[in-house]
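Omission of a single protein chain aside, the complex is shown with its protein chains in their original locations.
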Amino acid sequence: MRRRVIFRGKVLPYLLLAPQIAVTLVFFFWPAAQAVRQSLLREDPFGLRSEFVGLENFRAVLADPLYLNAVRNTAVFAAAVAGIALGAALFLAVQADKRIRGAGVYKTLLIWPYAVAPAVAAVLWLFLFHPSIGLIGRALNAAGMAWDYKLDGAQAMLLVIVAAAWKQVSYNFIFFLAGLQSIPASVLEAAAMDGARPAYRFWTVVFPLLSPTTFFLLVVNLTYAFFDTFGVIHALTGGGPGKATETLIYKVYVDGVQNLNFGGSAAQSVILMAIVIALTAVQFRSIERRVHY
Amino acid sequence: MATLELVGIRKSFGAAGVLHGIDLSVADGEMVVIVGASGCGKSTLLRIVAGLETPTAGRVLIDGRDVTPLEPAERDIAMVFQNYALYPHMSVFDNMAYGLRIRRVPRAEIRRRVEETAALLGISALLDRRPRQLSGGQRQRVAMGRAIVREPRLFLFDEPLSNLDAKLRVQMRAEIRRLQKRLGVTSLFVTHDQIEAMTLGDRLVVMHEGRAAQIATPMEVWARPADTFVAGFIGSPAMNFLAARLAEEGRAAALAAGPVLRFADGPRPGAEGRRLVVGIRPEHVEARAGPEALPLAVDLAEPLGSETVLHGHLPGGESLTARLPGGLAPQAGEVLPLLLPAEALHVFDAETGRRLDPLEGMARR
């Protein structure tokens, strides 16, 4: 797309673009290319020499049971976070969309957790679920349940899911509410005239009309769960106990920053890039669909 | 104040030719209206004068100086846009002052000129408002003010009245004319509205498919249209056209519908039987019986009080419109005898559409 009327200028547009392009080249393209290069090399432990090993790093990564464990964790984590965050947000948005008094107040009270950093969200939930100082953690122990997320992997996973989903509900809520409010009242009135009961009306009329929003949010939530929740896991469990909450992104960090396994970490980065590219492509198709809807 | 001259202006976008060689000279203080249907190239021509488009060939001269390679700002021209193009985030004052500020006119001078112009246009009370707080007519005035305050050598108007309602349009039309006469600024005005063109222009340029079909005063364009396009475009309801052949050694036209009409002003050139188009304006048709009368089968009568407009068809099937005095009220289906007075006929060549005038020296007058 372009404008009919433009300015003349041979050098100026390049100058205007220069800062953005410089940052992009130095901090995006160059590192991405390095990631691809390193994923094909193996360095000796002292970083003095490296040799070309082809896809060896990828083979090693994919054969590593710890990596497969991270894949499984990521799948469980992402599915649960997206499911809870989307479900709760849709439910609350439907309630808030009803013509009730004080809807605006609820809206304000529901959207602010968006501003809380994932890592801070983790800390807040830690205060609640800490086995010895947390309100709920202590209550669970008092009720005879052996609650300690620092020892029990399943409990740890549950906690990071809750903390990560809690923060994302606000975001989804805003979009669902906007989506609901853009459904013309006449459509709902027509369905009511047809004699459809509210619940039936929701699943046959409202939900299908919301489906572009839902699909878009699903992709956004998966992206969030994959990449933006590093802070939640780092602050809450550090991937533990026993790697029970180690997701793909966390493993890249651990292998690269702590274990200094550059080839393996780079190979994982490349795999993650492929995932992001796939998600972005899907997202763009969904945006196209939104436009045509 | 300045003269404007266009020499052989051509413009094409890719393979598509938009302007096919326009020549025009505008005298100092003259208001020339460029009129034509949409897509005829009139706006492109105006934008070439403004410097917003570069012509493919040809030159633009202001006061005899070739300005073709100059940027718009260097031409000392002001333009009033169709949608006014007022900056929404600036007050009326700032909108009007913007061009002066860029030209580094001193602040006091800017204030004086803006206030003077605002007074001239009757918008002094609006100077602090934003464009969206103004009515259509007020915006129109501000757009004019923005052009006037610059005191340019040339005014360009790009259909500035088309966004106004009918009543306001008539009022602003008169105002633009008054202002232009008073300021005496050479102006070029683009419109698709023939009434605007007739009332505003010292001269008209009637454009058709990238060419100037006729350049003349409004009365000349109306009385002696250069071709069938101009004849049909200017005047409302539009001129009637009837197929005919040259007869009686060029002294008459034999209508396809029957009668032979003798020319009042002299013979036309060409061989016997040359194919013609005979034009007559609806208001010149008379409802009278006579030997050369045409029987019009009325399809529709529109009584407008002071006059009645009849739409009907002739025996050959050609349609014809007549404007008759208000008393007459024929019904649809009636057949009415109509006379086409010889002195009101326009004769065109059927092949080229060009006007055919009487041969020199053979005219009776």
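Order as written gives the chain letters A and B; numbering starts at 1 within each chain.
Here is the rule we go by: a residue touches a chain if its C-beta (ideal position, glycine included) is under 8 Å from a C-beta of that chain, and two chains touch if they have at least 3 such contacts.
As a working rule, contacts and distances are computed from a predicted model.
Novice: Name the chain not shown, per its UniProt record: "Anti-sigma factor antagonist", "Formate dehydrogenase", "sn-glycerol-3-phosphate transport system permease protein UgpE" or "Sensor histidine kinase MtrB"?
Specialist: "sn-glycerol-3-phosphate transport system permease protein UgpE"
Novice: Check each of A:Leu40, A:Ala70, A:Ala85 or A:Leu110 against the chain that is not shown and name the one that touches it.
Specialist: Considering the complete complex, A:Leu110 is the one touching the chain left out.
Novice: Counting contacts across the full complex, list the positions on subunit A that touch the omitted chain.
Specialist: Here the touching residues of subunit A are 1-7, 9-10, 12-14, 16-17, 19-21, 23-24, 26-32, 34-35, 38, 88, 91-92, 95-96, 98, 100, 102, 106, 108-128, 130, 132-135, 138, 150, 166, 169-171, 174-175, 178, 198, 216, 220, 227-228, 230-231, 234-235, 238, 249, 252-253, 256-257, 262, 265-266, 269, 272-273, 276-277, 280, 287.
Novice: Just the residue numbers, please: which parts of subunit B touch the chain that's not shown?
Specialist: So the residues of subunit B touching the unseen chain are 47, 50-52, 71-74, 77-79, 81-85, 87-90, 98-99, 102-103, 146, 150.
Here, only the chains that are shown with their structure count from here on.
Novice: Averaged over CA atoms, how far is the centre of subunit A from the centre of subunit B? Could you give it in whole Å?
Specialist: Using C-alpha averages as centres, the distance is 63 Å.
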